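In this view, the complex is presented without one of its protein chains, the others remaining in place.
Naming follows writing order (A, B and C), and every chain is counted from residue 1.
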Amino acid sequence: MNKNNLVLTGKSLELKDIEAVACGKRKVEIDSKTFENIVECRQLIYELAESETPVYGFNRGVGMNKDREVMGKYFSEYNRNLILAHCVSVGEPASEEVTRATVLARLNSFLIGCTGIQPEIVLMYRELLNREIHPVIPSKGSIGEGDIGCLSHIGLAIIGEGEVIYKGERMASDEALKKEGLTPIILGPKDGLAIVSSNALSSGKGALVLNEIERLVDTLDLIYALSLEGLRGNVTPLEEKPCEYRGFLGQKKSMQRVRDLLEGSYLWLPGVTESLQDPLSYRGSCQVHGSLRDALEYTREYLTLQLNTSDDNPCLLKEERRIISCANYEPTTWVLGFEMLGVALSHVSRNACYRTIKLANPKFTGLSRFLTPSDTRVIAYGTIQKTFAALDAENRHLSNPTSVDYLSLAGDIEDRGTNSVYVVEKTGKIVDNIWWILAIELLHASQAIDLRKATKLGKGTKPVYEAVRKAVPFLEQDRNLTKDIETVYCLLKNGNLLNI
Amino acid sequence: MNKNNLVLTGKSLELKDIEAVACGKRKVEIDSKTFENIVECRQLIYELAESETPVYGFNRGVGMNKDREVMGKYFSEYNRNLILAHCVSVGEPASEEVTRATVLARLNSFLIGCTGIQPEIVLMYRELLNREIHPVIPSKGSIGEGDIGCLSHIGLAIIGEGEVIYKGERMASDEALKKEGLTPIILGPKDGLAIVSSNALSSGKGALVLNEIERLVDTLDLIYALSLEGLRGNVTPLEEKPCEYRGFLGQKKSMQRVRDLLEGSYLWLPGVTESLQDPLSYRGSCQVHGSLRDALEYTREYLTLQLNTSDDNPCLLKEERRIISCANYEPTTWVLGFEMLGVALSHVSRNACYRTIKLANPKFTGLSRFLTPSDTRVIAYGTIQKTFAALDAENRHLSNPTSVDYLSLAGDIEDRGTNSVYVVEKTGKIVDNIWWILAIELLHASQAIDLRKATKLGKGTKPVYEAVRKAVPFLEQDRNLTKDIETVYCLLKNGNLLNI
Amino acid sequence: MNKNNLVLTGKSLELKDIEAVACGKRKVEIDSKTFENIVECRQLIYELAESETPVYGFNRGVGMNKDREVMGKYFSEYNRNLILAHCVSVGEPASEEVTRATVLARLNSFLIGCTGIQPEIVLMYRELLNREIHPVIPSKGSIGEGDIGCLSHIGLAIIGEGEVIYKGERMASDEALKKEGLTPIILGPKDGLAIVSSNALSSGKGALVLNEIERLVDTLDLIYALSLEGLRGNVTPLEEKPCEYRGFLGQKKSMQRVRDLLEGSYLWLPGVTESLQDPLSYRGSCQVHGSLRDALEYTREYLTLQLNTSDDNPCLLKEERRIISCANYEPTTWVLGFEMLGVALSHVSRNACYRTIKLANPKFTGLSRFLTPSDTRVIAYGTIQKTFAALDAENRHLSNPTSVDYLSLAGDIEDRGTNSVYVVEKTGKIVDNIWWILAIELLHASQAIDLRKATKLGKGTKPVYEAVRKAVPFLEQDRNLTKDIETVYCLLKNGNLLNI
Partner (left out) sequence: MNKNNLVLTGKSLELKDIEAVACGKRKVEIDSKTFENIVECRQLIYELAESETPVYGFNRGVGMNKDREVMGKYFSEYNRNLILAHCVSVGEPASEEVTRATVLARLNSFLIGCTGIQPEIVLMYRELLNREIHPVIPSKGSIGEGDIGCLSHIGLAIIGEGEVIYKGERMASDEALKKEGLTPIILGPKDGLAIVSSNALSSGKGALVLNEIERLVDTLDLIYALSLEGLRGNVTPLEEKPCEYRGFLGQKKSMQRVRDLLEGSYLWLPGVTESLQDPLSYRGSCQVHGSLRDALEYTREYLTLQLNTSDDNPCLLKEERRIISCANYEPTTWVLGFEMLGVALSHVSRNACYRTIKLANPKFTGLSRFLTPSDTRVIAYGTIQKTFAALDAENRHLSNPTSVDYLSLAGDIEDRGTNSVYVVEKTGKIVDNIWWILAIELLHASQAIDLRKATKLGKGTKPVYEAVRKAVPFLEQDRNLTKDIETVYCLLKNGNLLNI
């Protein structure tokens, strides 16, 4: 066992682990006891396969075909057909990071032992990760009660019939398997449904988005702190005492963080601020960021539960030696968490816009219009407001809910949906837009700090200001601002400014 | 102290208490120690009033006027003007229940001691409740950073200038106060802002809505259980074991409840159901209801926090003998909870519709079309589907978010909003629509049970079925269905069927 | 024939006529030639009733029952049952005005001659209008492919089984019919479907809303003109020439109207305005109002078409002596017009808010903050901004589309919807909210005009200003502003200020 590897048990997967494996290419192992159980479960499947009890998707068909019997000798053909007939998703393939997150999410939930999948498939999923063989998964086609139309493409890859990205190259999966000395899987009873019947695409992708939101909210606090220094804003609302009388967890955290970042800042000097009360966008920043933290916490809790519990249907009950129908595929709680996050994000988005608008306004800063270094010569940050306003409008649009817009399918049997994949995707788009918005705020904050000649910055804000200025100099002349925004966006998106 | 009275301390108000006081007219008392503290806080205000430190809304103006000095001798006039200038809300007055909830919410938060309000006002709020003097509060005019434009109307009433509903009659408030032997208040320093600067309308009303949602989700489980009996549905998905492998709290609770309700039902008899898997709307009902429970739990937790912590700005810090600006008026976390609840409710709404559609379809029930007692003679439950579909569309519409749609006001100082009052109101409307939808489902379930001659109902479902049939007989002939729906709606809305 | 009466022909009904009949209680007559045709059509129905060709809803059932045969001797019972089984709508009854508009819309479309309804019913509808017998129509229950679940309640009334509002009193319909010496109808073949299968509720109500929007847009121009005078704004954007280079019809109309209203105003005096360019909310008002006019024109055109063409299914083709299935019940085009109007209205709503915000800001007006008559003594129009902001947020919410949110009903036969009734209703709610918003703008404009001592107002704006000041005096002291807003709202809503 390699100490650097992530050991999977089916019940201990953290969101951070998913990022490490998906983005950092950390390798994975399967806990040996857990694997033994998988082998035993498979044995049980073979026993049950010979029994008479009809089980959905096992010895009976799926969807409208749930009354069709599947007989033993056809298991292999039936399960291959099931994979093929489920390959229905279309559009842009998932990124390699999302694909890895998906494979990992499904691999982990195999290990819970409610699937009865053949152990070779479990090992194959491990190898897909460790050898970087990434099935091509077209991303549109899940209504979010299981991402079955998408996950089938993983199935296609492991039986050697689909396509993968292997070492950056798109190729036939059998070719990649061959290069790595792996043998394509021959499917047995229940394997088809076990592969497809899971929310692993939305939950895996969801884990990546939640990790990004966590970085985002920390960044939000940081940039707010810098903007406050740019504004020469009032630090009274950061006082601990009134916050204690309020008690909301997220805002406590944001407020503590901002106080820490601003330690030593000129803002704490007596008489520095003249404004009795700054605009609400400043005064309530920690509260609004805190609300995003609260919503994140809710969603994280339930998504973590999703990742470490079974979403299989039917569900194998090993102790009772049965396999039964259930509704464990239902992800509604955490999908609703994402819908709430969308609205929470639209709040922090708009709040950042309003803070930035204030930094360009002499009435609030006492500095020049649009933070120009020369009123007569340089236009500076005027039109740039359009950019964040346009992105904020997109965020408002994306924050509308979508999970309930499903149709009744499969002969009216499948009359539920959550659109989990799309819900997660739209949330991720909002996050990306906010990085752009914050890049513009950071440009403003830095320019204001320069114009103000505020040298005594906080112990946490100072190095960030310096890093920005290393990448983007003071705006002395009008120049192509698109480039400046892009530069800062990259610093933020990559998380570089958080770990200074 | 009357044992039946609710004793308020500022830190122990439960959502249930608000319902008892608002709807059940329970009387309130103020804990004596708590009241002593209020008196001491007021003393401190007088001291501070003589100091030189500028404090927003205290010895300085509010909003764009925050730089205007307010001098001691003008406190009374200034605070009366403040109340008048804040009387800006329009439209339908809040119901008396909502008004009581609002007064109670504000009264309780006075008691925390961050307000510095004169004790006479605190006592007056108590009397408004106990003597049923209900200020007329036009309900539109809050952007949800404090419901200041609405709460002012309570202020108007206690200074004897507004209107109230007293014993069912709308009258001038001074008249009502006189009838009860109460003296109108003369406002002193900080009283104006203390009266208006609070989220008491949205949080009070919100408490009533959350209580109603709690009854709703219990009712949802109940009606699902009856529909399952009407459908002769499969009880396998109610098994405990797979649910344990899932671990979501809300769904556990719903599943346990449905199992209890169905104890003894014919559904558990061997061989009773033929369907291998029922439609998802049936199979996943407990999961979807459970997700509503989860969202409710989140919102309840934070709304309870809201009700028992200070939302004052500025905030009086008694120990430190200061009064400072803060952002405790920010309610975003629980407002987002309501936004999420809206989406969760749209899910249970649609799911109930789909369950009902199935009950009218012979393919799923084995019964007659539209549950007619006579194919050739009676049309029965055909067109009635339009009604729930129309209501469900409204719910989908109402579930769209609205909290972020605020404008920047007051000279760009007030550039935040949550529209909390409207968010709560739209949530309440969805709930009401669902009662209608469930009334129709219940008519279907009962008719299906009759047609099926299913006599052995569950121990929890049977008395409910009987109560329905007492109110609305079996549909033997076509008749005006609007009346039947209304009858069952009243049974449900009043909670009568829950406590059988 | 009474010259004051509206003569109906089935092809000449204007939106204005509907208002006259619905709100003004104008009496109606039926063109005699048209009525003869109705009698002939009925004759044809009796002939066809004896033929063998199956026709939906005529000698066959409706919805999922469309394969059920209806035999001649049961026509009366079948049609009565059909009415009863279609009485499914719930909730608040339509207002008497809306009910009248509905009866009129259906009456007019009877006259086209595609219905084959018995002439006595046609006459009865006329009497409902002329004798002010208004069936109680619960308003929720239409999915907008025919308002069948609502219109049935008119059917119920004319057969003497439902309820009506007669001379302001709610009573059993047979009682009201008796008082007026009218005999309840006995239904014959096709009568049931003819009564219910129509979009008359949404189209009738829609006509009233469109008429109100027409008044609204004229009022918008008017109030904009007054605000421009309050602001001492730049009139350059009103110049005709650039508008000619643009060519949009609606904006031409608004611009011409504003120029006319401002004729003689001090604004045209040389050197009066100093601002090179006013805020866009002022500069583009005529353009935005014009876009509302354009959207209104589109919707009016198609709604008028709706009101004067047949929405019957099946459709009687008299010349061909047949009755056939069709999809003339589909109202999508004009429903989409209403959806667009919702968004157009949200634009004028927000634009009015921004104009009002400017009037309170010294930076733009050169006047006092919040238009106070005394900086030190009077708070004036500060908090009032919350009210229009809250209403504007509601408008943004209401402007979301809803027409596509339908379910598949009636055994999956009825898998279309438009939610036309709700679409029209939400549009009407936006309009009402805008009256409130404009009331507040008008208060601002008048106060600014007073403070500015601008005596030379336009020939169109001056009398309006005077009418406002007659109703609401200059704000000299802080007072309860809710009352002022209500007063002006009533002036606007009633259209009193338009016809000065």
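In this section, a residue touches a chain if its C-beta (ideal position, glycine included) is under 8 Å from a C-beta of that chain, and two chains touch if they have at least 3 such contacts.
Keep in mind the model is a prediction, meaning the values are calculated, not measured.
Enquirer: Thinking of the whole complex, not just what is shown, which of C:K27, C:R60, C:R131 or C:K429 touches the missing chain?
Expert: Of the listed residues, the one touching the omitted chain is C:R60.
Enquirer: Consider the whole complex, including the chain that is not shown, and state which of C:S346, C:S420 or C:N433 touches that chain.
Expert: Only one listed residue reaches the unshown chain, and that is C:S346.
Enquirer: Taking the entire complex into account, which one of A:G162, A:G188, A:G250 or A:G428 touches the absent chain?
Expert: Here the residue in touch with the unshown chain is A:G162.
Enquirer: Among C:L123, C:L317, C:A471 or C:L498, single out the residue that touches the unshown chain.
Expert: C:L317
Enquirer: Who touches the missing chain here, C:S76, C:T309 or C:T487?
Expert: Answering carefully, the residue with contact to the hidden chain is C:T309.
Enquirer: Taking the full complex into account, find the residue in A:P119, A:G247, A:G264 or A:G411 that is in contact with the omitted chain.
Expert: In the complete complex, the chain left out is touched by residue A:G411.
Enquirer: Give me the subunit C residues in contact with the hidden chain, please.
Expert: Touching the chain left out of view, subunit C contributes residues 54-56, 60, 66-67, 112, 114, 145, 234, 236-237, 239, 241-243, 245-248, 250-251, 276-277, 279-281, 283-284, 286-288, 290-291, 294-295, 298, 302, 305, 309-311, 315, 317, 320, 324-330, 332-333, 336-337, 339-340, 342-344, 346-347, 350-351, 354, 357-358, 361, 363-364, 396, 399-401, 403-406, 408, 412-416.
Enquirer: Which positions on subunit A touch the chain that was left off?
Expert: Counting only subunit A, the missing chain is touched by 61-65, 68, 80-82, 84-91, 138, 140-143, 148-149, 152-153, 156, 161-162, 350, 353-354, 357, 360-361, 369-370, 375-380, 382-387, 389-394, 396-397, 400, 402, 405-407, 409-411, 414, 417, 419, 421-422, 426, 436, 477-482, 485-486, 489.
As a convention for this text, only the chains that are shown with their structure count from here on.
Enquirer: So subunit A and subunit C are the same sequence; what rotation in degrees superposes their CA atoms, nearest 5?
Expert: So the copies are related by a turn of 180 degrees.
Enquirer: Between subunit C and subunit B, is it the same set of residue numbers doing the touching on each side, over half shared, or a different set?
Expert: Here the answer is same, because the shared fraction of interface numbers exceeds one half.
Enquirer: Could you pull out the chain whose C-alpha mean position is farthest off from that of subunit C?
Expert: The most remote chain is A.
Enquirer: If you average the C-alpha positions per chain, which one ends up nearest the average over all of them?
Expert: That would be B.
Enquirer: So, what's the distance in Å between the C-alpha centres of subunit C and subunit B?
Expert: 32
Enquirer: Rounded to the nearest whole Å, what is the centre-to-centre distance of subunit A and subunit C, using the mean of the C-alpha atoms as each centre?
Expert: Comparing mean C-alpha positions, subunit C is 46 Å from subunit A.
Enquirer: What parts of subunit C, by residue number, touch at least two of the other chains?
Expert: Residues 400, 405, 407.
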